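Every protein chain but one is kept in place in this view of the complex.
Entry: chain A
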């Protein structure tokens, strides 16, 4: 079982939930930029939510399916189509053998996820299948997809098999693909905004910044620059400055840390964040808002909203409860038929 890559797209990589436990050896966590979308896509095809899927950035690949396969798309809307007919996000889809999955114009968001029943079966490196291209390990040979690649697929779960047989029953061969008649309650799905307000907590060096700068970070607009990638989102707006010159000894940073280099324009560290850094950390985007952050397109305007730690954790619990409810709802749908 495999999927053939006819065209690779801009930056298509294998990502799972992330590589945990190796940061003390200097190894970034990596994994999906939008972990909620990845988890939902996996659940929709009957995979464990942490399974490896394809992360597709802005311009999607052209993929050829060589056997009947159950897939689900989630995250950014990059105008996915199968044999030139549009296909919907956030639901299981049966793709008939021989079909071509292509992408068009990005409608909203930056990173789309394609989960395939059985998951992408590349070898685990340090307990994860996530690609870290900077050091060339994980995923498919440590790199982004290239034309001619074959993506090996794992074995479908029982749920995945049930989905396949269920969809095959409804399938009309002339249609070449069949979408499930149901999709999760939209209340349980993430919402994305082109110009979001992101909630954040004050960070360790917050008080190193001048009073003006502490005001700017909560009230000014910051534009996401095109020189942004999986390692960091570069922002442009009113410059931030320290009250007085101070040097920070290298210390831990993580996905969501907003650091400020001496030139004064903030950088938000993302999924491929280095494990340690030396720039003062002004704020930290809350875990529950990281998916929303990941999906901002270059040119998008970001604002930050001061949020307490307790509230941040409550929002995170809410997100986890939604994901649990979604899993239950899908199980219910499947075992009803």
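We take it that a residue touches a chain if its C-beta (ideal position, glycine included) is under 8 Å from a C-beta of that chain, and two chains touch if they have at least 3 such contacts; residues count from 1.
Here, contacts and distances are computed from a predicted model.
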Name under which UniProt lists the unshown chain, selected from "5-oxoprolinase subunit PxpB", "Dihydroorotate dehydrogenase", "Imidazole glycerol phosphate synthase subunit HisF" or "Carbohydrate ABC transporter permease": "5-oxoprolinase subunit PxpB"
Among the options A:26, A:98 or A:148, the absent chain makes contact with A:26
Among the options A:1, A:100, A:204 or A:225, which residue touches the chain absent from this view? A:204
Sole residue of A:238, A:275, A:297 or A:327 that reaches the chain not shown, by the stated touch rule: A:275
Residue of A:46, A:232, A:256 or A:291 touching the missing chain in the full complex: A:256
At which residues does chain A meet the chain that is not included here? 20-28, 125-126, 134-135, 137-138, 201, 203-204, 249-252, 254, 256-257, 274-276, 281, 284-287, 309-310, 312-313, 316-317, 320
